[in-house]
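Up next, chain A:
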Amino acid sequence: MTTLSGAFFGVIRRDLSIAMRHRGDLLNPLFFFLIVVTLVPLSISPEPARLAAMAPGMIWISALLATLLALDNLFQDDFTDGSLVQLMLSPQPLWLLVLAKIIAHWLVTGLPVVLFSPLLGLMLSLPEEGFAPLLLGLVLGTAVFSLLGAVGAALTVALHKGSVLLSLLVMPLYVPVLIFGTSAVQRAVDGMSYGGVMAMLAAASAFSLLVAPFAAAGALKVGING
Partner candidate 1 sequence: MWQWFHKLGSPRWFYQISGKFLPWLALASMVLIVTGVVWGLAFAPEDARQGNSFRIIYIHVPASFLALAGYYVMAAAGAVGMIWKMKLADMVMVAAAPLGAALTFIALFTGAVWGKPTWGTYWIWDARITSMLVLLFLYIGIIALSRSFSTRETSTRACAILALVGTVNIPIIYKSVDWWYTLHQPATIKLTGAPSMHPDMFKPLLVMILGFYCFYALVLLLNTRTEILLREGRATWVKELAQPK
Partner candidate 2 sequence: MFQFENFDAFIAMGGHGPYVWGAYGLSLAIMAWLALAPLRRQRVLLATLRQRIQAQGQRGKG
């Protein structure tokens, strides 16, 4: 565990194995996602045409909320049991270890949401053309949610009841992703090309990848020392 890559993959492996031990926690965001989407036809209309018109937006918003719900756990448990402080004292650069934690977290929360989304697309009668951009967009979009959300999670880690505050802090930052993500699906459904929008989404996630680990590492140092 002395080399950089050793530490990086070590953190990922550790977080994944901890997640596997608490499988219930893993499923919760998925059920949340499913239930929110179920409420849509119940509260608006079961009519397929109306549902199809709302499907891209509803699926994206529910995915956003589901990943937001899971963000709380990104650093919380490690902070409580003290392993987060150990991580910060290790000789490896903190941003790298934070990035490893974000990746592990995305693998157990973001990725399942992405894989689950076609099912919800079916339930909301999303037209066939919409599925590919929905999947691709959610892969990029949930990555941004996890990356930017990590900054908020790091800032609020030492606070009691930080979860509402966390959503308050990061949701405005999610606006561009939501706009590009939903319109990619919408364009595909309308028979237009969605390559340009997807490129914007890819740029947003690349940009977050560049900024978020550093900001989150800085935020951890501030949040924990205080």
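Observations on the structure shown:
To be clear about the criterion, a contact is a pair of C-beta atoms (placed from the backbone, for glycine too) under 8 Å apart; a residue touches a chain by one contact, two chains touch by 3 or more; residues count from 1.
Inclusion criterion for the candidates: all candidates are chains of the complex that A comes from, given by their letters.
Quick caveat: nothing in here was measured; it's all calculated off a predicted structure.
Between chain A and the candidates 1 or 2, a touch occurs in this complex only for 1.
Only residues 148, 151-152, 155-156, 159, 162, 165, 168-169, 171-173, 175-176, 179-180, 183, 200, 204, 207, 211, 215, 218-219, 222-223, 225-226 of chain A touch candidate 1 when the two sit together in their complex.
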